[in-house]
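The complex is shown incomplete by one protein chain, all other protein chains being positioned as in the whole.
Labels for the chains are A, B and C, by order of writing; each one numbers its residues from 1.
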């Protein structure tokens, strides 16, 4: 199958547009993305029902990046991302129960409810979070790549960041060192064209993010095309293991506002959003492929979506049953080794704990 | 007169190699650079005599940058630099007495002896320091350029930094905003090829610093050729007023070690240093020009150098007479407006002051 | 470092301290970090009056001012006097405000915690304890004189802050009072502060991690312990 549009390359030869896939892979893509979409929409409702508090950054629209990336790499490769992390976590093998429990601050959350929306991790599958400080995950990702190279793992790290984050100085610092030391780090700019309410051109003199590595090669990818993402990530992994870092710019789009307090419609037109939905939606693209190649019938796909909805609803029901963390958990996980020292609550004469 | 070597341009048309100058300008260049050289060498001796303490970063070898830049701009343009700032200060109209007094921590220093080597300023001539945090002066410089643009001054800011500093993230952040807002900021990388003991290629994947602005134009300049520097700075000013920021990479060299604790010979060969001295020395280049064009005789130039030495010696003698700051100066200049609040010495029950 | 040649009349505004449910990386109070630095001024408005008066003062001030706002207070309304609404209204930097006078115990607080301290004072009043509530307004300069004057009157002190306790605002206030008014203290200074942990997301833990009105009330009662039973008996 051909990718929707050709890759645009900077300082490197682009991979071929012809992507190998299989009916079952396409079906998996469809299922995974449909599940993610459903999950995010459910999170939106839970937020509105006040069951999720604070920040909550939804990924709907960008699913092809998470799913395509997983298809191109293995769980021994590492991924690190920003706060828009629910779907990446799911892609890395996290469960819906962990997602919803975490979002509602419950014990069964992947961070025991203590992290919230921005703090998802799954270390055993190489997912290192979940970071709330814009751009900070990129140097951390290069550190992971350093460890991989150091231990001769033949694995790579994908460090994801947004178009807004692309202007953060620490990216350039990390990239320089990564390039200097040939670290197997792939910097993935998920360009959804807005950083909060700021359009890319208002934040960046050069919004050609795949070129922003300057001396580091880059590739612009249609991030709404799961096959293109898969192809690009495969290519990037090979490149990084041989030649060091690479930048992938994923041209994508977020349907929701930035976080829950942003209606998402003051700095862009409704037409723009619905235009993307109609013409570039990552799930619809796969649906069309499945239908035109006669891999699945309309009804089958609808069933998959229904199934996704059911899974999500069940997970939510279960998550709602999950208890809040124990009060004693206030003091846990601050240190691995607490050294028997006392830690204090707001009124230290009332609440204190000895750290183990 | 032709510049020694052609300019290398990135994303812009280089200025002409033909530089207009005059006998008197060349003589001034010679005099100014000879004075700077003498001043730095005297500082070295004062340091060894323990009259200067702590950090002391000498500029000898790089004089053509400070002198050529002044020739290309006016005192209404701003300059901001790092800690290697003695000569820049002199070029901006600072006096030798201020330099040596400051270096020895005396009252007549440009910062009343309270700043030391890294903290030279001359605001009325647009010199904003003297900054000890590597790279931090560049965003400040862009801020100055913002003010210039805001107040429609038709002036520009030159923000100088080293090859080591060129990898600091805040440069990229500042450059992006400067480019986005067309600020009249010129980023001048004084590439002396080492950041402390680290050679440029060990610190930067791409040591082509004039290109490191990526989407921002750049120009590589022979920083040992005062005429080339002058030409480049003139060009840069015009460019910046019309088109926004520009990077100038000045290819230069420091003869001394990084600071006084660095002998400067462990990470580079003595041959390398003496090679530069013999073939590229900025003062010798001008001396040759003056001689070959019969503008001055050998003896005249020797006299100028002697005069410089005398001036320096006199300034040192005077600076040595300058008193230490008053003890009460411990508490001054921390705030413009002290609000009548008390400030404390090490033992607050013994030493305290009311801030005016 | 320029011995006065260069001044930096800049105001850094920003939300500071815990909002609601935003987790460990978006809840920190930086008051004590900034306020430890000579050269900075650090303001912490609580009410509308503070916000207006202090922000104007900050802008007019020739020094760098860090202006720490609490996100949750953006949504809170406060009664304001005609004086505050007057275009000439401005507040002095470095002066605390006694929000409520009292005689038994001094409670210092800043930003959102002033509201909590006032609520605690109300509760305490019901139990016969008269608390004086000081809204610090400025963490640097710290109004040591207003604080000490109050403690010399009440002889008891409770400090309240949302930030981490270690090297915090309460620690400085306590030390200032020990240095200047040791002999006046009838009870140990009580410190109420954010729990010494990164802010958890879960609502129950989050509540435990920041001071509550009842923490302040409890601490104030502890401070008054020795005298109150007597008073109650009388």
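Quick notes on this one:
The rule is simple: contacts are C-beta pairs under 8 Å (C-beta built on N, C-alpha and C of every residue); 3 or more make two chains touch, one makes a residue touch a chain.
Remember, predicted model here, so these are calculated numbers, not experimental data.
Here the chain not displayed is in touch, across the complete complex, with A, B, C. Contact with the chain not shown here comes from a single listed residue; of A:10, A:53, A:84 or A:119, that residue is A:119. In the complete assembly, the contact with the undisplayed chain comes from B:348, out of B:202, B:288 or B:348. From the options B:115, B:164 or B:264, the residue with contact to the unseen chain in the full assembly is B:115.
Looking at A:111, A:252 or A:322, the residue that reaches the missing chain in the full complex is A:111.
Mapped onto chain A, the interface with the missing chain covers residues 110-112, 114-115, 118-119, 121-123, 128-130, 332-337, 339-343, 348-349.
Residues of chain C that touch the chain left out of view are 1, 23-25, 32-33, 35-39, 140, 142, 163-164, 166-172, 174-175, 178-179, 182-183, 185, 187-191, 196-198. In the full complex, chain B makes contact with the omitted chain through residues 53-55, 102, 105-106, 111-119, 131-133, 324-325, 327, 329-331, 334, 343-351.
The rule is short, and it goes like this: only the chains that are shown with their structure count from here on.
Centroids built from CA atoms put chain C at 40 Å from chain A.
Chain B and chain C, compared by their mean Cα positions, are separated by 45 Å.
Multi-chain contact residues of chain B, defined as those touching 2 or more other chains: none present.
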